[in-house]
Each structure stands twice: as structure tokens, then as C-alpha cells.
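Got a structure for you, written out below as C-alpha cells; questions coming shortly.
A single protein chain has been omitted; all remaining protein chains appear in their positions.
On to chain A.
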Amino acid sequence: MMERDIVVIGSGPAGLCAAIEAAEAGAKVLLVDENAKPGGQLFKQIHKFFGSREHSAGVRGIDIGTLLLKKAEDLNIEVWLNTEACGIFDQDKVWVVRDKSKSMTIHAKRIILATGANENVVNFPGWTLPGVMGAGAAQTMINIHRVLPGKKILMIGSGNVGVIVSYQLLQAGAEVKAVVEAAPQLGGYGVHTAKVRRAGVPFYTGHTVLEARGTDHVESAVIVQLDASWKPIAGTEFELDVDTICIAAGLTPAVELAFGAGCRSVNSPVLGGLVPWHDQRMCTSIPSIYIAGDVSGVEEASTAMEEGRMAGLSAADSLGYLEESRYKARFEAINHNLLALRSGMFGQKRRDAKEAIMAASKG
């Protein structure tokens, strides 16, 4: 059986950083991804990132992706694309299918799961009509494939994904008719909502979509106001002339491989639901399996990159690749960067949720 020190599953921001950190420590790393191109969501992120210089703040996600790929190439990291990881057996064997045809099992001394997250769905009458899609799907269409999903958009959800994708749809030439938010307050960063608002887009808090109308595609959407218990208020319905409805209702960690392998789960509503239990080193309840990025709790690409570095460092260290002093220095630096991103009015909640996961019983 083929053997590698570390197999990283998923080549988004977390997986790429994990592979780079581990390879820099000297580990023999194999990075696998089911997609035809590496980078995960990074190449859709055409906006400048927040954070400090250590977090590549001010650099566009797409450029961070290019830099990370170059680094992975310079380190001669082995990358298998079009490779689906289908299961983990005996805690250290990864079953993959390459190019949808070749099934094989790799013995991995350590496994790092950086599988990301999936978009949540909101269903309502008409939600299966062509033109209703995840905000992430719309972002893929405009920023990867350079195709407008439609001309008149309704965005459901005002978290950072909803407002950033609204802005990018405007940049791509679409008209965003409204951003609708069921909660009484907008979710995303004020600087994001402000740039969408000054482009003339109305925000409707305490509103939701009631139905999508149309025969073979979306022709309009009906919006309704919600009362304090989130029930539609009769008589407040109004129709919006849209051809596309984007849903940005949060993400759910892609935990199938972790739970299939037997990793203990913890429920973290703030971070997207059930996630694998993990410690500060990003090690799960199974000592040979590490996690990083959205699979460990939905946050942002910047935190995913730092968590990836932490997982790569820890996995390489557990194999004896690092001098203790070097490990400690890197651990402190990465942890410092993570804490900086998990502070302030938006970050503190995520920090508390992360600490609750780590404080939960390992089982």
C-alpha cells in the first residue's frame, strides 16, 4: 500500500496552508482535491481580505490563492486533483477514487481534513425553479466562469457572504433589487453593507421570501414582513421583479469523512452545527486525524488559513519533524494570529464558540 506522512483532504485555504506548513517542517505530504483546480473558494474571492499584514490583509483572495499555489509548487508538494476521498478506515487509511475511475487506498500516518462546508438551503414555494441558487453558486458563475446568473437579483441573507456576493454581482453588471434579512438586524460587516447600500441597493430587515413565481424560470419573488416571532404578517406581502434569487443562509461544515471515521462530534450552533471535537492543535478525538477550516466550524478564509497552518504544524510535530523550540515559536505565532481574528464585536462570539468546542468532553 502506498504510504505518506500526511494526507491533506481539500485544497482550499485551510488545506493548502496545512500542506505548506507540514512540508516546510519536512513531512512528505499528499494533497488531494475532488475538483479539477486547487484553491477551493479562494479563487472566487476577488475582494481584499481583512486582518493584519500577517493575515495578508489588503490582498485579494484570488492573489492569495496564486501565492499559496506557487509556494506549494516550490515545496514540491504532491497534489492529486480530480481525486475524491470516499472514506477513512482504521483511522489511518484513506480510500480515494482518482479521475472517477481508479480506486485506491493510501496509508496516511496523519490525516488532515480540510473539507470545507456546504451552503444551507431555504425552501419556499417555487424554490426549485431555475434561477434560485446558492449565493456561492452565483459567485462561482460570475468570478470563475464569468457568466451572469441573471440581470435582476434578490439576495436572501445579509451575512458577509450575502453582502459580499451582492457587491460582486453589482461589479459583474447585474442589478441587485434587494437584500432581505429575516433577523431584525443586518448580519454582515457594516463596511460591506455600506458599499452595497451606497450603490442604491435596499436592505429589508425582518423580511423573508414567501415564494418565487414563474413558469419555467424565476420571474418574480414575493417578500413579506415578519413579526417578532418570525411569522409572516398578512397584508405586508409585495412582489419584486427579479429573475434570480440567491440564498446566503449560512454554511454547514462538511463533516462526513470525519464522522465516518469515528471522530467525536460537538454541536456548535454559532459555527454551523455539528463539528468534530478538536483541541487547540486542531487534533480530533482520533489522534491521527486533524481538521482545519470550515469543517471545524464555519468562519472565514483568513481563520481557515491560520487553522490550516496549525493543523499542518501539529501533524508534522507529532511525527517528530520539529525541534521543540521551533514548534513552540510557530504555535505561539499562529495562535496569536487566530486570536486577533477572533476578537471584536463579530469575532468574540466565534472565539467563545471555539473555546466551548475545545472545552467539551473528548469522549
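As a convention for this text, contacts are C-beta pairs under 8 Å (C-beta built on N, C-alpha and C of every residue); 3 or more make two chains touch, one makes a residue touch a chain; residues count from 1.
Here is the rule we use: contacts and distances are computed from a predicted model.
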| item | value |
| --- | --- |
| Protein name, per the UniProt record, of whichever chain is missing from view ("CoA transferase subunit B", "Exodeoxyribonuclease 7 large subunit", "NADH-quinone oxidoreductase subunit A" or "4Fe-4S dicluster domain-containing protein") | "4Fe-4S dicluster domain-containing protein" |
| Contact partner of the left-out chain, one of A:104, A:194 or A:358 | A:194 |
| Full-complex contact with the absent chain, from A:186, A:218, A:248 or A:291 | A:186 |
| For chain A, residues in touch with the removed chain | 47-53, 57-60, 170-171, 173, 179, 184-186, 189-205, 225, 340-347 |
